[in-house]
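To start, the structure under review is shown below, and the notes come after it.
With one protein chain held back, the other chains of the complex are shown just where they sit.
Letters are used for the chains, namely A and B, taken in the order the chains are written, and counting of residues starts over at 1 for each.
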Amino acid sequence: MDKGLQAFIDKLDSLKFDNMYENDFYFTWDKTDDEISAVFTVADALRHLREQNISTKIFDSGLGISIFRDNSTRTRFSFASACNLLGLEVQDLDEKKSQIAHGETVRETANMVSFMADVIGIRDDMYIGKGHTYQKTFMDAVTQGHKDGILEQKPTLVNLQCDVDHPTQCMADMEEIIHYFGGVENLKGKKLAMTWAYSPSYGKPLSVPQGVIGLMTRFGMDVVLAHPEGYDVFPECEEIARKNAEKSGGSFTKVNSMAEAFKDADIVYPKSWAPFAAMEKRTDLYGKGDFDGIDELEKELLAQNAQHKDWTCSEELMKTTKDGKALYLHCLPADITGVSCEAGEVDASVFDRYIDPLYKEASYKPYIIAAMIFLAKCKNPQETLKKLAERNQPRLFQ
Amino acid sequence: MDKGLQAFIDKLDSLKFDNMYENDFYFTWDKTDDEISAVFTVADALRHLREQNISTKIFDSGLGISIFRDNSTRTRFSFASACNLLGLEVQDLDEKKSQIAHGETVRETANMVSFMADVIGIRDDMYIGKGHTYQKTFMDAVTQGHKDGILEQKPTLVNLQCDVDHPTQCMADMEEIIHYFGGVENLKGKKLAMTWAYSPSYGKPLSVPQGVIGLMTRFGMDVVLAHPEGYDVFPECEEIARKNAEKSGGSFTKVNSMAEAFKDADIVYPKSWAPFAAMEKRTDLYGKGDFDGIDELEKELLAQNAQHKDWTCSEELMKTTKDGKALYLHCLPADITGVSCEAGEVDASVFDRYIDPLYKEASYKPYIIAAMIFLAKCKNPQETLKKLAERNQPRLFQ
Partner (left out) sequence: MDKGLQAFIDKLDSLKFDNMYENDFYFTWDKTDDEISAVFTVADALRHLREQNISTKIFDSGLGISIFRDNSTRTRFSFASACNLLGLEVQDLDEKKSQIAHGETVRETANMVSFMADVIGIRDDMYIGKGHTYQKTFMDAVTQGHKDGILEQKPTLVNLQCDVDHPTQCMADMEEIIHYFGGVENLKGKKLAMTWAYSPSYGKPLSVPQGVIGLMTRFGMDVVLAHPEGYDVFPECEEIARKNAEKSGGSFTKVNSMAEAFKDADIVYPKSWAPFAAMEKRTDLYGKGDFDGIDELEKELLAQNAQHKDWTCSEELMKTTKDGKALYLHCLPADITGVSCEAGEVDASVFDRYIDPLYKEASYKPYIIAAMIFLAKCKNPQETLKKLAERNQPRLFQ
């Protein structure tokens, strides 16, 4: 056994996370600190093994079902990579090619695609109050199906983004922070600014800022949420952030100024999102099939956004952060001023300077997803990691 | 060797099915009783192994090509599951993304996608007189390609539904019946009602009722086919059903009343389909490119359907079945009154009561498909099953 792997196993031995076995991953705040830590540790362990050309295939066959109700590149490829790393084949449920339009129930679809499914990955972030509900309905159906003897296994949910949380993204973001600052023990007292930023596009999901404040407040950091008036996120998520901060010895505050948030920040996460109230209205209009109303709302929102063009991650603002060198985070793709749009979330020169940490941030996602699956499928993850090292099957046979 | 697996192997030893090796699966009526029985037995054996976490991967690499000329969810996932279970990777031939529009021949396409294809699964059920012909042309091409040394292997066809038969569906239906009644030996004299039912949608394929009467008449049951006047199925399929019934000691009768069919039935299969004659007309119109004519025909057919709204699987009708408890079957998705449509094939309360057997019925399909492939690819299936048990490779490594 190499020492690197042993360190991860020792770390896992110090944590309690048996409740993750055969469980699902909806929200980070459903999980204990130990469980969150276990995900990071297993992610690092899997990466460690792969870097040593040791196979981490625990599945000989089996399917990972993906459902993307919104376009996706990086999450799609992260899920595919995670499944492949563990030995699962991705089968995408493309609702356009299916008979679902016939009006069949989610209960039925869920069971029909799950006969040999070990994992279900769902992205459904378009409508407030819908995404999480869909995931829950889907998983209730397969849980029942498993109980009733229809499904041989209960597949595990990995929430690939809903209207409430984006756990695989925020945990990848968090792993970047941990590695960047040399360990979770160095984060106490660090200031993180999660701030709204201007974008010429409309209706971006709230799940990233919500996920960020819901997770990042657990590590003793001073988390500041900044946005213009009217761009509030779910009150429930703010409440979670408040409680987390209190428990972790950090803080959670809200301000209405990007400049105030950036001041002396160690980490900044400037990103656009839509106002919660407007998204609720949109869901209502959608429910009524009022597409003219939706178009009208879109125009209003773009006009509202345009009033806040000064909310942008400029070089000037970056200078005001800790030593002028805060870590810049983004879930990507960013709206880059002068590159992907005339005026956007971030100056091109800022973005370019942070390419390496940004791409590294994204590179954690496949491992985070794989770790979530691993912890849900392995009864004794430490034992399985040991056995993988002993099996010592090369990923690339030479 | 565990006793469960040994029983399946013993059963196979009692059957003669060597003609299935390197053969295709178009219609159930091409196969002998022993061959049909072998498919059920291998399906159960593969399921048994998987339930014991024993890998059934016989392919280390190789492709399963799927061609869906009609939308599909459950058949698509069943095929993907079956291929994955045996170690094949599914590669879908999406005719929209291909150069086939260039006017290339089926012969050419067939060979071009089959260089490393072990299995071809085709669904083509839209036009009477077309679906089977397409499958046959495709398979003739690859058979020739194999003979001419172009293809290293002759891929095996699994008919995933054509205009004539839907063998993977009907065999899954049949497996549900066998398991539900505790064995094929208990089916003698049972009454099965395959009946038309009202649906507000149009042009549903005839291959399900045809497949059902072509298969279910082989087990000594009393099979009744019921439909309103004008909704006849292929005469050839009725002829097959008649001969089967005679040989098996059961019966095959036709009635024009759903009530008569349901009376004392042990099994009911109420499902909509389009009139054969209308479907022939539609194929002609399509051949002429007469899309106005097709629209006109559609309207006529919907009006014709609407005259038979009383053909529905209601609670009242269910009460008239054997002990009021006939097994309700459907290939899914069903048109459920008040759920997926205003008035449809079945009452919501009936459908809901049978969710479990319905989903179990569907759960057999991946194994039926896998068994068809297994029997076409393994020279000595009993030997291969034994070797899989001896190899004892875990599906999930822990």
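We adopt the following convention: a contact is a pair of C-beta atoms (placed from the backbone, for glycine too) under 8 Å apart; a residue touches a chain by one contact, two chains touch by 3 or more.
The shown structure was predicted, so the numbers you read here are calculated from the model rather than taken from an experiment.
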With respect to the chain omitted from the figure, which of A:L5, A:A117, A:M318 or A:A362 is a touching residue? A:A362
For the chain left out of this view, which of A:D2, A:E51, A:E185 or A:E316 touches it? A:E51
Using the definition of touch stated at the top, determine which of A:T32, A:N84 or A:Q304 touches the missing chain. A:N84
Determine and list the chain B residues touching the chain excluded from the picture. 57-63, 89, 91, 93, 97-105, 107-109, 111-113, 115-116, 118, 145, 148-152, 377-380, 383-384, 387-388, 391
Missing-partner contacts on chain A, residue numbers: 50-51, 55-57, 68, 71-74, 76-78, 80-81, 84-85, 87, 89-90, 201, 332-333, 335, 339-341, 355-356, 359-360, 362-363, 365-366, 393-398
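Here is the rule we go by: only the chains that are shown with their structure count from here on.
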Euclidean distance of C-alpha centroids - chain A vs chain B, Å: 41
